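Before I ask anything, let me first share the structure, which is written out below as structure tokens.
Note that this complex is displayed minus one protein chain, with the remaining chains in position.
Going by the order they are written in, the chains are A, B and C; count residues from 1 in each one.
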Amino acid sequence: MTAQLGARTWVVPGGHVPFPGHGPEPQFTSFDQLCVLNATDQDTEVSLDVYYEDAEPVGPYRILVGARRIRHVRVNDLIDPEAVRLDRPYGCLLRSRVPVVVQFLRQDTRLPGVVALTGVMAHPA
Amino acid sequence: MTAQLGARTWVVPGGHVPFPGHGPEPQFTSFDQLCVLNATDQDTEVSLDVYYEDAEPVGPYRILVGARRIRHVRVNDLIDPEAVRLDRPYGCLLRSRVPVVVQFLRQDTRLPGVVALTGVMAHPA
Amino acid sequence: MTAQLGARTWVVPGGHVPFPGHGPEPQFTSFDQLCVLNATDQDTEVSLDVYYEDAEPVGPYRILVGARRIRHVRVNDLIDPEAVRLDRPYGCLLRSRVPVVVQFLRQDTRLPGVVALTGVMAHPA
Partner (left out) sequence: MTAQLGARTWVVPGGHVPFPGHGPEPQFTSFDQLCVLNATDQDTEVSLDVYYEDAEPVGPYRILVGARRIRHVRVNDLIDPEAVRLDRPYGCLLRSRVPVVVQFLRQDTRLPGVVALTGVMAHPA
């Protein structure tokens, strides 16, 4: 029954990894993060395409999420096929073989001694 | 008529209770919180399963929400069947006997003298 | 055509007006806010019921939103039939005669020299 939880396609238009960050790594680094929950009984590979303002989309990036598992991935850590550059506007489109749910989170520590957080549920498409 | 408000299943993929917190407890503690509104005329028990990156889901945690009531529960306070550990990524899946609406909130006070807030509506599945 | 934009019923489970606030009023007061957009060509009255953890719902509060207008209302300012108390968990249910869209915003200035913001789109029911 849980196999139908969520959707196979999700969209986040408002990506932008803040730069630089201040404070101990990794917990106080500036980051954008994608959080995926896979409640099904099958492992899945989430395929991620990154869209830019002034260039063709780059991808697919591949994120493995096991059956009955979550995965929180920092966009800063996506390096294959190429690193997602910091301080550059982007959006992303995620596709999964099985239904999942995707949430987006940003932590901004550009100012020393300050943490700002924001996030949204991705849009299921 | 209000009996049909909301959904019976809700998902939050991006849980992570910040640790530590600073400032007077309980109002300035770091926390993740689940907020449930039950507009129906029946009490409900919300059953909560917690998903992790590297272990099988844990649950069900049980949250009682009376008829025509809200309930705001800090994830930090969920201890049965086992405490949800702080500073560990998780996601959660909530199921209710009657339709409810679920919102997620995080308060981060890891830095002294700083409050960061973020939240999302859970995804109705 | 725009008459069908949105929904007639909206839910926000996670209300809690922070208290106290610091800084010049009204712009730096701590508040919860409901933001309503009425794109139709008819004035509407939004009827608001407030739900609590330990008491029956209170309402209706009435919010007038003109045709082709927005209205941003601080929950702190709702006083009829009774004031919504600060620092007390609540949720709310909004009903409109015509379809509208509702967003929720919180500003937390409990710590001097700190502003925290969070918000969600209300859940259309």
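By our rule, a contact is a pair of C-beta atoms (placed from the backbone, for glycine too) under 8 Å apart; a residue touches a chain by one contact, two chains touch by 3 or more.
Just so we're clear, the structure is a prediction, and the values are computed from it rather than from any experiment.
Within the set C:T9, C:T44, C:N76 or C:T118, the residue that contacts the chain not displayed is C:T118. For chain C, the residues touching the absent chain in the complete assembly are 2, 4-6, 23, 27-28, 33, 35-37, 39, 68-72, 100-105, 113-121, 124. Where chain A meets the chain that is not shown, the touching residues are 9, 11-14, 16, 51-54, 56-57, 87, 89-91, 93, 106, 108, 110-111, 113-114, 116-123, 125.
Keep in mind that, in the parts below, only the chains that are shown with their structure count from here on.
The pairing of chain A with chain B is characterised as different-residue: of all residue numbers used at this interface, under half are used by both copies.
Computed from the mean C-alpha positions, the centre of chain A lies at a distance of 21 Å from the centre of chain B.
Rounded to whole angstrom units, the spacing between the C-alpha centres of chain A and chain C is 30.
Residue positions of chain B with contacts to 2 or more other chains are 113-114, 116-121.
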